[in-house]
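Note that one protein chain of the assembly has been removed; the remaining protein chains are unaltered in position.
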Amino acid sequence: MSKKTLIIGGGIAGITAAQKIAQNGGEVILTEKEGTLGGNFAKLTYTFPVLGDAKALVSQEVQKVQATPSIEILTNTAVAACQGEIGDFTVELSTSNGTRKENVGAIIVATGFHYMEPTAYTEYSYGRNPNVVTSLEFEKMAAENRLPQGDVRVVFVHCVGSRDKAKGYVYCSKICCSYSAKHAIMMKKANAQSKSYVFYIDIRALGKGYEEFIRSAMEEYSVRYIRGRVAKVLESEGKLLVRAEDSLMGNPVEVEADLVVLASAMEAPIGSREMAAILGIATDEYGFFQDVESNVRPCHSSKPGIFLAGSCTQPMEIASAVAMGGLSASEALAVTR
Amino acid sequence: MPRLDKVAQIPIPKSMFMFKSCVASNKYPGIEACSSDTMRILGIEPVESDEQTCCGGFVTFANVAAPTASMPAVARNLSLAEEKGLDTCVVCNGCWTFLNEFGHFMNHNEEVKSSVNMMLNMMGKEYKGSGSVYHIAEMYYRLKEEIRENVKRPLKGIKVATHYGCHYLGGGKYTAIDDAQMPSYLEEIIEISGGEVVPYTANRECCGTGFTQVINGKDLSLEHTKVKLDSVKEADPDILVVQCPYCHSQLDRIQQQFNFRNDGDYQTPILHIAQLVGMGMGLDVGKLGLAAHVSGRARLENVLDRIGR
Amino acid sequence: MLEQVKDWDDDFYERWKPIAMGFVNEAERCLQCGKCTGQCPAAAVTPGYNPRKLIRDLIDGNIKRILSSVELWQCFFCSGCYSTCPMDINFPFFIFMLRLAAMNEGYGWEDVKQLEAYAEKDYLKDGITVSSRERNPFVVDTIGDIGKIREAAGLPTKRIVSKRGVAEINMISDLSGMTSFMKKIGGVDLLDCTTCDDAQAKRCKTKPLPSKVGKIKTKTRFYNYGEPIGGKTNA
Partner (left out) sequence: MADNYLEAYGKETSQDAGGRTLKYFEDLFSMEMPLSRMMKMMPGMVKFMTSSKDTREDLFKFMPQMTPMIKKAISGK
């Protein structure tokens, strides 16, 4: 029986799990396929529903992990093979210095999610017009202070790739409503002259503080919320024409916009099915890792000894990912000690 | 989704059944003449039949006929091509959707097919569902290399805008060769023919015919056509290329009506893609049937002067 | 008058779907997102027309409102709604089927009456729905004789569908009930006695409608989904 735990993915869920295991005397190997820790969280500027400094928060957590001697961090590392069973897994890690074999007692999968590239949404001119961006690109623009200045109109489009059987996924990505509100607030803060319009179908703001957060966007930052899915974005004389229906009034409307932000869906991480095949665990129809029982065993994969954490199981906000990281850590400890 | 690679699956037959369109035959004969001639030059022998009637789409969507009445009419027309063992090539978006959609429907519904076949058997015909229906623009795109080799009269310096029409891309969401919202195959054919593509805002807007709306709700129809024409006028192309004779008729004739009512001055010649390809391939000017065009005749002459007659 | 929910035919769509030969599908998936209306060319010019509302009423079973509406007859059949629908609802087929149902209830015959001539005089007589006749004198002056243009293009002077072809579509029309349906449409009396002029009155007296067919009185339709913006009286 091995005392070590392998954590795949160095996002917020993986980092939390590593910390909790280390705090309780366990040993951890934390692998990350990219060069730095932090995952999708590190790409944000602000957190929500409380506008916190995302970069500071995540770097604080990353530093804690880096300072812990019982956590071995392997960046640029992928899992190549995995054999064995609960308490005794043999994994092959392909690092930048060649492959190495490790014997671990438990594995936590925390590979996170991927923002869908809305290339299929040709009606939104994505990829054709530089002023149509995804929310991830908007975060980057905000971080680099490249948000449009002056008297501009910005349109936020919900459900791009979510709740769409034809071109995307049937499920709801859960957090787009909240982060679009956050983006609208960021826009207003960066440029007080700007006007923001959010096109939504249903506002899904569940949890403490979320409803208040979205109401604050409407009330304090005067963001206009229009119910209706955007039908198309046309280019006209340097502007973007956004056509949609105001479905509460039942009338088609057109917004002349300078920037269109598409809230693209959260999809399963790239290569999740291959990863699942290597580990011998199940995925659902969308490629997210499947839990055995979603209510009381949300972090148990279909194979004993392999646990799941964070948004590789379903679209999820940061707080839930942290909670799930902690839960999977205690499950892993139960196996390895 | 960009899926122009799908086009590689279209076979290149020795000959094809050319399905004649009502509007093309009776209003714009150039389309009919050019489609046959260009296909012949591209190495596909056009086969025609006098027995072929209208696809029946108009009477069906005008609600004069129930689907039960139009299904046998579609099957009858398709069986004419099947008898000869050929695939069907149509020049009209409406014909394409109607034949394709109802054809598929019968192929997937044995009960309907047998009841339709009972009616066809009475006149010594049978619908098997073995042939496919292709739009002529699809075939051009499939044969684009052959078109490139055959360009005799390149459309040098001619500004061309495109109008795809609704029923090919919209109705054939999953069966058309290109994405419904941002298609690009006509642009490619135009560039191969030597023309210069001009974009405009209302490219994917409907021409305004609205199937029967041009007869029943003329106000609505005209209002929408005006939106379209205004956007075209802004881009000011020498030619607006369509791939549907019905759009052709609407956009061509309504321009004149607006001009007549002093409701704007529209002078954009409309050409069907078959005429444009024929023009590029150096077909005789008479074959293009440009005399049947109502609007922008002076401009068409000017285009011909520039590229050589 | 207040709308009574208990009057709605709640399971109309569920019962209709299996007998509609596969023409009406997926409506139960509608999210009411409004993407269809946002791109609709008809809605852009008459905001009273709204595919989303029609689907909603169909699912709710408010059949009376759909069938008696003017809006049902304002669709352009452009299939744009289908091409953008995230749930793949082929809405033009719904319109097509609902119009048949509305005619069964006695609405919309005056619209179809205007189109019936194309079927009777062109489609069934020549096999070609769009004839070479020109109504607009300006067009006639501009283009002249279409037969000459056809000849110049190397085509026969007139496109003729063979006798056999016309006989066949006529039989299809007879056998499938289209002919009798057209006779019914032909029986619609469009003349209104209060506005009828002398010539019309004369025609009315000299050419009585065939008694066998009988008259179908078309019912007045209503703007059930809101008056169009701009206060148009007729659309």
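Going in written order, the chains are labelled A, B and C, and every chain counts its residues from 1.
By our rule, contacts are C-beta pairs under 8 Å (C-beta built on N, C-alpha and C of every residue); 3 or more make two chains touch, one makes a residue touch a chain.
Remember, predicted model here, so these are calculated numbers, not experimental data.
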item	value
Touch partners, limited to displayed chains, of the chain removed from view	B, C
Touch with the omitted chain, as defined above, among C:K35, C:R52 or C:R65	C:R65
Absent-chain interface as seen on chain C, which is shown	1, 3-4, 6-9, 12, 15-16, 19-21, 61-65, 67-69, 97, 100-101, 104-105, 163-164, 167-168, 170-171, 173-175, 177, 179-180, 219-220, 222, 224
Missing-partner contacts on chain B, residue numbers	66, 68, 111-112, 115, 118, 121-124
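Here is the rule we go by: only the chains that are shown with their structure count from here on.
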item	value
Of B-C and A-B, pair with higher C-beta contact tally	B-C
Chain A residues counted as touching two or more neighbouring chains	123, 166-167, 232
Sites on chain B at which at least two other chains make contact	173, 180-181
Chain C to chain A touching residues, read off their complex	29, 31-40, 43-44, 47, 50, 52-53, 84-88, 225-226, 229
Touching residues on chain B, where the partner in the complex is chain C	20, 22-23, 25-27, 29-30, 32-34, 37, 50-54, 56, 58-69, 72-73, 76, 97, 105, 109, 112, 119, 122-123, 125, 166-167, 169-171, 173, 180-181, 205-206, 208-213, 215-217, 219-221, 223-224, 227, 249, 253, 256-257, 260, 286-289, 291-294, 297
Interfacial residue positions of chain C with respect to chain B in the complex	21-23, 41-42, 44-46, 73-80, 82-84, 88, 92, 96, 99-100, 103, 108, 111-112, 114-116, 118-119, 123, 127-132, 136, 138-139, 142-144, 146, 148-150, 152-155, 159-162, 164-166, 168-169, 171-173, 175-178, 181-182, 185, 232, 235
